[in-house]
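All protein chains but one are shown in place.
In this document, chain identifiers A and B correspond to the written order of the chains, with residue numbering beginning at 1 in each.
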Amino acid sequence: MKVTFKDISKQYKGKYALENFNSELENGIYGLLGANGAGKTTLINIFVGILKSDKGQVLINDVDVRSLGIEFLSHIGYLQQYPQFYKNFKVMDFLRYMCVLKDIPKEQGEKRAKELLEIVNLSDASTKKIGALSGGMRQRVGIAQAMLNDPDILILDEPTAGLDPQERIRFRNLITKFSENRIVLLATHIVSDIEYIANQVILLKDGQLLKQDSPQALARGIEGKVWNVTATENTIEEKLKHLKISNMMRNQDGIHLRVINDEKPDAHAVNIQPNLEDVFLYYSGDGERW
Amino acid sequence: MSLLIYEMKKMFFHQKGLLFISLFFILSISTLLVFDTPKNPDIEMNSKQYSFYINQVNGALSDETERFFTNESKRISEANVELEKAYNDYYDGKISEDELLTLSSPLEEIVKNESGFKVIFDQYTYIRENPDNRYFLSTNGWDGLLSTDSLDLLFLLLLLVLVTPVFCSEFANEMDSLHLTVKKGTRVHAISKVVLVIMTVIVLGLFTSLLRYGFFEIKYGLEHGDYPIQSLSYFGTSTKSSTLFSTFIWLSAIKIFGNLSLSMLIMLVSVWTKRYALTLFSSTAVILLPYYGFSMESSKYSLPGPLGFMVSTGFFRGSEYEYNIVTDQMDVTFEEISMKAMLILFVITLCISIGAMIVIIIQHTNVWSARKRRHWLTSSSMMLVLCMAVSSLAGCTSNQNMDDYDVYNYSSRQSFENEQYRFYVDETNLDDIRLVFEDKQTGEVKNLIRNPMQSLTKVETFIYGNGPYVYYMKHDSEKLRGFAYRFEERGKVSIIEVDTTTFDERIIFEKNLNSHEDNFLGLNSVDSVDSSFYSGIASFFLDEKSIYFIAQDEIRQVNRLTGKSNVIIRSPLLRSVAFDGQHIYYINEKYQVVKYDTKTDSETVVPDIITTYFVLTDSELFFLNRKDQYKIYVMNLEDFTFQKITDKSVLNFTLDDQYIFYKNKVDLKRYRIDRDGQNDELVQD
């Protein structure tokens, strides 16, 4: 399975939300990373067909999605941001309903729904009303419904927003589990969500594609640009003003700053191994200057 | 199909649709049961007599029926005269009882149904105007079913509560975007919702129509559905040719169409605005503003959009006019909607509905599956709906005790006496007839009506009294210029209780006569037939539950609480009536005194009295004995013994505690005699 984005553009009131976006995705997990307002949801909405792009094409295995028409939708599974679903539907009922909407034959749907509930560990909650579920459980129902039609492409828009660390890890593992032989496009601004599971990261800024590569390669790309700098109460103000800082920790021997800078910011600065967060910060513009 | 089932589940269970539908039907049935009044109450109150005639003349007016009416009318008046003569002859001893029987029984047979004849004769005068398409039939059932132009507000609320959440709930649950990404979540989903709404509205419409049909069939009967609609005066001037039943079918269909187009509109607005409040508000405004805003009834039918179709009856009505006394001309009050206009409206409304459906579907299309979007289509359909919305808007406990109940006599309807006062009608000044009272001790005469402000009030010249309470009847009216000139009589009739110890007044009965134009929305309707009854009342009396109104030839019992009325007594001439708190005494056509028990609704004939005039007291009945040359007799009500009071023939008489005052039939002079028949003397006036 291959998905190609060709020159996708979208404007809102004269401002580009997405500008000439080009990318190619093959099986694996793709982390769509970008600050708030970078164009992640716009891209996803255009991809799933909720939003019409001003320009550009989406191809699946080199076939224009437009020519696939409604059939395209059987290839995708989608989970939107902050899903509510129907509060007064029972979990199993909701999945059955989604099976109908996804045109899945009844028996097959029933079987699949049960399987998925097993996988997402919600079998016990299948007769509970959605309104009574916790955020994490509702999110798991969400991914189960997205997986109902066994899609080739799974699109998740900020699926871990609002989840506790345990739920988040559980959710991450689920995604990995589901990523076999399919494309998973996961939009997020939480770096840790994709750092260890994404095969590729797509970095977006102001509607434009900045980088697309594996997390490791991206980190390698900024090797030598991440520094550990120790500052004192006297010098901290100065440093905060001029340097891009990804972390700050205070202990007995001073204040340790994790600085992203092309050059060595300070004579005592020590070069350290970059991580994806550093990459995100490095590329997402001005970074955190305090 | 199963998608439809899920949508049904959502609508009927999750959104409590079934609950609201049941509530709607319960409320509808109770409104029908509680508020439905026959359009022509005379038919119901004289149903037996009426059906005797209607069964004979049913159908079109033929020469034969015309002859029938001329003959019957003559026959009845002749029979009345003959009957009177027969009884007179009998009581005068000219004929024997057997002869009377042979003479009277066929005559009685003729006059038995006179009250029904009056009702049907009124119909006859209506039908005579245009006998081609006006047929005789019992109209109340069909009138109840068809002759109403009120909007079913409950149904409107039901539609709002059912249809609005169809799309709005998806937006509220933020399911709209998810739906767009699943195969059947797009158009199929939207179509299934629309189909469900269409099916629901049709089924509800059919059930409502059936319910009404069933109700009126059971309550009044809906026979002769094949007669022309002009047989109902509501459609009297209509130029459309249609039968009653087919009109009903048409109206039901048109109503369903109107409701469907409203549902489409609601769905369109909800898809557009995605918000409950705005959807509900705009849908309500589009219906209610023109409905209440237009002063001329027919205007709401000449608007494209759901309203006219939802009300529907106006499409079958003819032009109507009313007399305007300002200009001495006839003003149009309803302008007939031509078939062509109706078709045009239908097509426009249909286009709007289809447009709405297209917009709904377009809004539910996944970009990838959309064929090239036709912007002109979207914008033009939106324009169309907008135009429509704009055009639719541009229209802009009683304290008496049985034991010491004061006896009422018709003859003393203009006077009443209690321990302290004597109440009577002062007719000395004919321009200013007043209800007055005389203080028995001082002899002072004062006005009974103490309200100084009388300019819009007319007090009737009869009273009823019981113990310290005196009752009078008044009409209050409103005076408005302009449109008010079209209506001669407007306002209320009320019966006031005056506590004569303090002269405090209390309203015990109130009835609206003729609808007020001066109403906020006009939610209450008034029967005009009732109004004419209340203006023809000769006297009244009452007990703790009911008020009894005496008209020319009937006594009507009206519930003091509910205002429901029914005819309890019928007699050709009610000029001697008495009431003792439980029994009504009156003279029937055989000059017998009949005692009607208001508690049990049963009648007994007081034995051996034949009279034309009587006066009841607490224990006795004074009467002019028809069998003894109109001499005054008295009968003891306990042991039924008779006693002759006078030896002279008497024309009429009155009594007080001590004396009987009578007018001699021969010399027409007034005499006074003791109640036991002693001391007969001439009174000098």
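As a convention for this text, a contact is a pair of C-beta atoms (placed from the backbone, for glycine too) under 8 Å apart; a residue touches a chain by one contact, two chains touch by 3 or more.
Keep this in mind: contacts and distances are computed from a predicted model.
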Since a chain is absent, check the UniProt entry for it and pick the matching name: "Putative lipoprotein", "ABC transporter permease", "ATP synthase subunit a" or "histidine kinase". "ABC transporter permease"
Over the full complex, note down every shown chain the hidden chain is touching. B
Out of B:L3, B:I127 or B:C168, which residue would touch the omitted chain in the full complex? B:C168
Touching the left-out chain: which of B:I29, B:L153, B:I218 or B:M339? B:L153
Touching residue (missing chain; options B:V326, B:L343, B:V605 or B:V683): B:V326
Touch as defined at the start, partner being the missing chain; which of B:N71, B:N130, B:S295 or B:Q552 qualifies? B:S295
Any idea which of B:S105, B:T125 or B:T502 touches the chain not displayed? B:T502
Touch rule applied to subunit B and the missing chain gives residues 153, 157, 160-161, 164-165, 168, 172, 275-278, 280-281, 284-285, 288-289, 292-296, 324, 326-329, 390, 393-396, 446-447, 450, 452-453, 455-456, 476, 478-483, 485, 491-492, 494, 496, 501-504, 507, 510, 512, 516, 518-524
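The working rule: only the chains that are shown with their structure count from here on.
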Whole-angstrom distance, CA centroid of subunit A to CA centroid of subunit B, is 72
Subunit B - residues contacting subunit A, complex: 2-3, 6, 10, 14, 169, 173-175, 177-186, 189, 366-370, 373
Contact residues on subunit A for subunit B in the complex? 45-46, 48-53, 58, 65-66, 68-70, 72-74, 76, 78-80, 82-89, 97-98, 100-103, 106, 145, 149, 155
